[in-house]
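Everything on this sheet refers to the single structure shown next.
Of the protein chains in this complex, all but one are displayed in their positions.
On to chain A.
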Amino acid sequence: MSVANPTIHLSSWLTRPVSIAPLVVFRILFGLLMLVNILRFMAKGWVKQLYIDPQFYFKYYGFEWVHPLGGNGMYIVFVLMGLSALFLLLGWYYKVSSTCFFLLFTYVELLDQTNYLNHYYFVSIISFLLIWVPAHRYFSLDVWRKPGLLRNEVPFWTVNIFKLQMGILYFFAGVAKLNPDWLLRAMPLKIWLPAKADFPLIGPVLSSQWAPYLFCWTGAVYDLSIAFLLLLRKVRPYAYTAVVLFHLATGLLFQIGMFPYIMIGITLIFFPASFHQQIIDFLEKALKKILGNRFIQIKSKQSTVLKLHPKIQRLAIVFLIAHFSLQLFLPMRYALYPNKLFWTEQGFRFSWRVMLMEKAGYATFHVQEVETGKTWMVSNSDYLTPYQEKMMATQPDMILQYAHFLEDEYKKKGLESLKVTVECYVTLNGKPSTLLIDPEKDLTKLNESFKHKSWILPFEE
């Protein structure tokens, strides 16, 4: 009986063979979207703006050793990243290209905390998971190179971890919306929607009194339920229509780049294998038309099951359990810290908290030479880009990091024993600006850690 040994039962459920088709389409779409994403990023001049121009970079705690490359180094990184995405799409040297893509993308993300976006974090995770699955073993150049690699069935988990990961994203994004500001005050949409009053056709609707409430509640219900609805065969077409409409709407209204299209594309993995097989068959036909006789069979009708070595399989499952436990823990870790999350942002990142607040800060730093009492007001624009300054001014860990940087900068000018304080005012969801940080606190005496930052002043409701 399975009751006697549930581990074996679970393991055989996770490893039972399923069609590889959804995984293959997922690989192709992800590679394509990443390629477009990288080309767009480069075309907008962001490589220079974000990774070459700044004098100072905000590091992630524990990743202070990650630095940008000088000269044209960053362009090379992006070109290589683009090539990895292309190889991923083609399934060419897949193991290498998926690993390269993950490493390069994550390297770039680690360079500057300023540029943190939940969807970049999501891309890092997805590309990491892709390394461990056999998405290249069907309809790929690897199979064309080495026909022996060809398989059309793979273990169940290799396809479904992506659904789980997306489910976690949606669900926690929904949970994060269950707060009074979002549900009862319709914040921040009450600020953001009227800003779109001149939008063609729906502009007047957007500036109406009820639109923010409708959008907030729809958004919360959508995020909380969509992953489950996508799992149900009967509702799936409607649910996917909702996915498309929801992401297109957010894409049109807000400046969120490629994210909506990435989600619309990869959510297709929820559809059954037969659907994906049709896509592959269609692509094959198209390729044959273009390439003619040179096109060599890169798929097979015979059933060939990929069987992993039991040890590897077990290792993979243990590892996946660890990964997903972490994925469940991270969004909830904020509960370990006191005070209002939106205010302190302790445990805010890596938690799928998207579009939740309208927050703006203004930080004036003062550097004081303790012996003489001489004080300098810092002109932030001397050291930071406007975007860095803006992001720093609302996030305590970045404020602290910058204060330490200022200490070093002023020491370079020959000053000793310095005190750095900050007068930082923040407005959250339309509430009047108030002090975020104790303005008397000498920031040079404080160090970053996972502990609660007691020098953040409490939020005044």
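One rule holds in what follows: contacts are C-beta pairs under 8 Å (C-beta built on N, C-alpha and C of every residue); 3 or more make two chains touch, one makes a residue touch a chain; residues count from 1.
Simple rule for what comes next: contacts and distances are computed from a predicted model.
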| item | value |
| --- | --- |
| Identity of the absent chain, which is to be given by its UniProt protein name, from "RNA polymerase sigma-70 factor, ECF subfamily", "Imelysin family protein", "ABC transporter permease" or "Outer membrane lipid asymmetry maintenance protein MlaD" | "Imelysin family protein" |
| Among A:T375, A:S417 or A:S454, the residue in touch with the chain that has been omitted | A:T375 |
| Sole residue of A:G71, A:P180, A:G292 or A:P386 that reaches the chain not shown, by the stated touch rule | A:P386 |
| Touching the absent chain when the full complex is considered, from A:T15, A:S84, A:S97 or A:N118 | A:N118 |
| Listed residues A:L214, A:A273 or A:L287, member touching the removed chain | A:L214 |
| Missing-partner contacts on chain A, residue numbers | 44, 46, 49, 117-119, 191-192, 194-198, 207-210, 213-214, 217-218, 221, 225, 229, 235, 238, 254-259, 354-355, 358-362, 364, 369, 372-379, 381, 385-387, 390, 425-427, 430, 432-433 |
